[in-house]
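Of the protein chains in this complex, one is absent; all others appear in place.
Presenting subunit A:
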Amino acid sequence: MPVTPRIATEDARDIVPASTPMERIRNFCIIAHIDHGKSTLADRMLQLTGVVDARAMRAQYLDRMDIERERGITVKSQAVRMPWQVDGVNYALNMIDTPGHVDFTYEVSRSLAACEGAILLVDAAQGIEAQTLANLYLAMENDLPIIPVLNKIDLPAADPEKYAAELAQLVGVDPSEVLRVSGKTGAGVEELLDHVVRTLPEPVGEIDAPCRAMIFDSVYDTYRGVVTYVRVIDGRMTPREKIVMMSTGAQHELLEIGVISPEPIPTKGLGPGEVGYLITGVKDVRQSKVGDTVTAAVRGATEALAGYADPKPMVYSGLFPIDGSDYPILRDALDKLKLNDAALNYEPETSTALGFGFRVGFLGLLHLEIVRERLEREFNLDLISTAPSVVYQVTMEDGTEVEVMNPSDFPTGKVREIREPVSRGTIIVPSEFVGTVMELCQTKRGSLQGMDYLSEERVELRYQLPLAEIVFDFFDQLKSRTKGYASLDYDVSGEQAADLVKVDMLLQGEPVDAFSAIVHRDKAYHYGVEMAGKLKNLIPRQQFEVPIQAAIGSRIIARENIRALRKDVLSKCYGGDISRKRKLLEKQKEGKKRMKNIGSVEVPQEAFIAALSSDGEGAAKEGKKK
């Protein structure tokens, strides 16, 4: 599709980076659900504004990583500068691509803070989803003007009337004000860009104040080191000057400063209201933290911009290589991923059942799954992960406080109180499933906070739910009980004391660390019975009877028995069988060496993996688009 841009590069002298007046700048982002077509729309905008020609266009230009392109989701945000002309006046549009998922709420909030407005993009055949709603609320809390847009209006299944009404009600506009586009055909996209220029406010900042820029993303590049994305609020930033990261006081020299359009282009600097990138030569994204304020080392600002927070892992899981000799590869791989993922943290963990691995902290289940998938794909590792666990605060009788990130580290001794993280969950569901979802939330210790009809058929439910229940198997169950129609968003909102206990699984009296769990007392029995049954079916019979017990402390709450194996002999052994039999024994002995020993019980690692994966699969399936 040949497109003639409205504005040629040589005509854009009045919007040169570092000297574009603020009234000619529009900074916006697009809030959308995973597959509602955000990247396709962004591609179309790049083409219409002439920053990418059709020949160089590859689908979803902005999504760099393979996983992003395959799954159609954006993990890391970026910002693209695009020229656009309205009524004969040139403008510089900065499109800030926000992460689309719940786990990256903090990154989303920083992206939003870099914008003056947001496009709310919703699939005209599906309507809004819970995660989009959560990001929309976040944008509204930031007082961003919202441009409601229905995408994919070219689809036969599109129902723009219905979903325009839904969006209008959410945003508080008239249904006729909801724009309609097709990222695929390009229909309505020019009008949308015009609308951005006309309705979104220009940035506000102090031109002559000391420079302050907010980091909304930082990405590790193998060749350039860390590329830091900033939005300049006040003042100006120029090449070769010394800068300071205000949260740490660390100084760096600015090796390069520029804008993305859509490849990095060095500029003479960045002025107030502008969006671009910095390169300082640092090698670790932790030295360039999202939310931090960058200022000049000489005569810099004294007060940082508000809203900085350190990323805090909410979900922990043990990651173990299935082949124990891959441990060093896993360690190197995590070290590499860490360069580009400030939220990733890990420390070595040893498990009797699973060998050497790492206890890894994640922002949430999707973060876990993305990291795991990158480890498996980019580093060719086969991994097993233990059931995700949250962080518990334990107060002992003597008043000492213990933070428990791994059930097997649960303190022994008298416990006064255990507190667990709780989250605000938002669920959008067709009205016919409201009853079943309420029932599910009830069993997951949820308490209803509110309920709204988005339309006649779709309901928004707001629940307070323990985070541990969400990371266990909530999403799976929600999907299966609503035939896949429900969508969920959650964010951690605080903590609560709860009647929690640690359940250990014992094999012939020996605890199997990978299966210890912290659960609500009412569910301990259920967990014990289920896990004992599962292990009984997966662990092969031994030469002796093996009891499998679930225990709270020294109290046994459930028990199964693996009966002793009675026959393990090939009865026939003629002359011609000897070689074959010896080879079979040698093969069996190889298998025996790969067994994990729990006391004198030999368990094939596959049994542990199978026992873990039937729980863990849910999280694994979630983000994947088949």
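For the reader, a short list of remarks on this structure follows.
Just so it is clear, a contact is a pair of C-beta atoms (placed from the backbone, for glycine too) under 8 Å apart; a residue touches a chain by one contact, two chains touch by 3 or more; residues count from 1.
One rule holds for everything that comes next: contacts and distances are computed from a predicted model.
UniProt lists the omitted chain of the complex under the protein name "Heme chaperone HemW" (options: "Heme chaperone HemW", "Amidohydrolase family protein", "Phosphate transport system permease protein" or "Cbb3-type cytochrome c oxidase subunit I").
Checked against the full complex, the one of A:298, A:451 or A:570 touching the unshown chain is A:570. Where subunit A meets the missing chain, the touching residues are 543-544, 565-576, 578-579, 581-582, 585-586, 588-589, 592, 600.
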